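Every protein chain of the complex appears in place save one, which is left out.
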Amino acid sequence: MKKRSLLLIVYIALSMLPIYWMVNMSFKSNAEILSSFTVLPLHFTWANYQTILTDSSWYSGYINSLIYVTINTVISVTAALPAAYAFSRYTFLGDKHLFFWLLTNRMTPPAVFLLPFFQLYSTIGLMDTHLAVALAHLVFNVPLAVWILEGFMSGIAREIDETAYIDGYSFPRFFTTIFLPLIKAGVGVAAFFCFMFSWVELLLARTLTSVNAKPIVATMTRTVSAAGMDWATLAAAGVLTVIPGAIVIWFVRQHIARGFAMGRV
Amino acid sequence: MARIDLDLAHCYRPEQAEIDYALLPLKMTFSDGGAYALLGPSGCGKTTMLNIISGLLIPSEGTVRIDGRDVTHASPQQRNIAQVFQFPVIYDTMTVAENLAFPLQNRRMPTAQIRKRVGEIAEMLELSAQLDRRAAGLSAEQQQKISLGRGLVRPDVAAVLLDEPLTVIDPNLKFQLRRKLKQIHRELKLTFIYVTHDQVEALTFADEIVVMNRRRAVQVGAAEVLFERPAHTFVGYFIGSPGMNFLPARASATGVNVAGQLLATLPHRAVPDGELKLGIRPEYLTLAAHQAPGALAARVTHVQDLGTHLLLSAALDGHTLKARLASDVAPPQVGESVWLQVISEHTCFYQDEELVA
Partner (left out) sequence: MNKPVNQKAWLLVLPVLICVAFSSILPLMTVVNYSVQDIISPERRVFVGTEWFASVMRDRELHAALARQIVFSLSVLAVEIPLGIALALSMPASGWRASAALVAVALPLLIPWNVVGTIWQIFCRTDIGLLGSAIKALGLEYSYTGDATQAWLTVLLMDVWHWTPLVALLAYAGLRAIPDAYYQAARIDGASRLAVFRYIQLPKIRGVLMIAVLLRFMDSFMIYTEPFVLTGGGPGNATTFLSQYLTQKAVGQFDLGPAAAFSLIYFLIIMLLCFILYNWMQRLGTPGRADK
């Protein structure tokens, strides 16, 4: 028992080191970073955070990211719910092929779609909008959401559906009032993964935006200036990108701790 | 083969207020080769008791003895107990034969001997035809047999504990599996302890039934005793269908006062004075002649024909009495007044919920 928790403690300690180092640097000035090597800031400063939170070109990046990530998560989960239900409950023409085909979209490298997306969105005037990024991220998030939700739904006995239909529930009412509460945990876990994969993606988000919807991840690439790297601001911005993720994990932790086993893969 | 003595209590938290006890102090003996049932509603402590016997839980106070040997701190494996759970527990990746052989392999028994043992047990459980199939693909009933078989396969098993083993079994197979259990009990003469909340299962399976309620064992006895002389009002209410009728009563030197009527008690049954509860089973509540001694008048509220008998509900002073009448008598009409024989050889009296006469 003791030996096992030792592994966990050592792992967490090591995995926290890079993050700790970034937090440490975010409270230093550039001069201090380059001149001395200390495990705690000598001259503790909030200046880097002040720079970010008062400069709209910085903080609007956060808002943009949060907007498209939210849109994407909502669309992904909403579209995936009925589809996952269909896959978990019915046999229909081509269902297995369709499922595999959906998964292949999860396998498409974003780099492959970079150019076509650029052209497509330019043509229909979606470039540099939050919707563009949200739609592009559907490629990998919708299949994942279907996959996860299908696993959860297959764990619910089909008798529940049948009983509800016999009791005269219509499909939409059954789905929203009976079925959805049963797979709450699945929805939470699916939303968590959609949020995560959309929040961390850079390539598509950067390519499809320029000014109005520019995400924070892209804003960060501009800290290279003539004067060299602005390490301190970069570190502070990095710390701020970690925070929403930490909050989201906090919310889904019970769903994961309660456990789930995926039937079909 | 073993006799099991319990003298213990179990509490999950160290404060030990009565409410924290999962099992209140109790003393009990399961004799060698007996078939016992632990019967009670959910949360009454029966699974806790079972897990203490098998060694999955260590009681916070007291001891567990198997054949006089103190095994309170022995591991489940050392106690040699077989346990079957509510849901079949099988090792998915193994075949039926591998499942059955697993406990023996863990004890490093020679392969030839294992094969022989597995063969015998499979024969007894009628699993021989499935030995080479994967356990995961079988029906719940067969999987439950495998769980049982894994317990029985050890040659020196002390007792078999079953925790509501028929919960997930198809209703028409339940009966067969129960009969199989009974048959195995007779053949192997092992101590069987069977946990259930279903009185029919308990009554048909066990020789002795331990009725549990609110984390204590309220009565231990054969089905007949539990039916005739429930030691606690809970037993009267829980066993039987419908349960025992209860009426508040007040006893004095002259007799018992029930619903404003003074009734004479039977001469050879001494009833202590004071506030009491009178209990009589619906099966023994018979129609009586007008003004008969020991009878009370009640108004019929409902008559239900159940084929083999009639179930009569009657109101008496705000209480409902149920009586089971033979179906060949002319049924009284709803609203009619009938006389019911509440004092008879089968009437029980309770003080503070405990049987006093």
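Residue numbering begins at 1 within each chain, and the chains themselves are lettered A and B in the order written.
The rule is short, and it goes like this: a contact is a pair of C-beta atoms (placed from the backbone, for glycine too) under 8 Å apart; a residue touches a chain by one contact, two chains touch by 3 or more.
Quick caveat, the model's predicted, so the values are computed rather than measured.
*Asks:* Check each of B:I4, B:A37 or B:I81 against the chain that is not shown and name the one that touches it.
*Replies:* Selected residue, touching the omitted chain: B:I81.
*Asks:* Pick out which of A:I33, A:M127 or A:V187 touches the chain that's been left out of the picture.
*Replies:* For the chain that is not drawn, the touching residue is A:I33.
*Asks:* Spell out the interface residues on chain B facing the chain that's missing from view.
*Replies:* For chain B, the residues touching the absent chain are 51, 54-56, 75-77, 81-83, 85-87, 89, 91-94, 102-103, 106-107, 134-137, 147, 150-151.
*Asks:* Which chain A residues touch the hidden chain?
*Replies:* Considering the whole complex, chain A reaches the absent chain at 4-5, 7-8, 11-12, 15-19, 21-22, 25, 33-34, 37, 39, 75-76, 78-80, 82-83, 85-87, 89-93, 95, 98, 102-117, 119-120, 135-136, 138-139, 142-143, 146-147, 151, 189, 196, 199-203, 216-217, 220-221, 231, 234-235, 237-238, 241-242, 244-246, 248-250, 253-254, 256-265.
We take it that only the chains that are shown with their structure count from here on.
*Asks:* Provide the C-alpha centroid distance between chain A and chain B, rounded to the nearest whole angstrom.
*Replies:* Here chain A and chain B have centroids separated by 54 Å.
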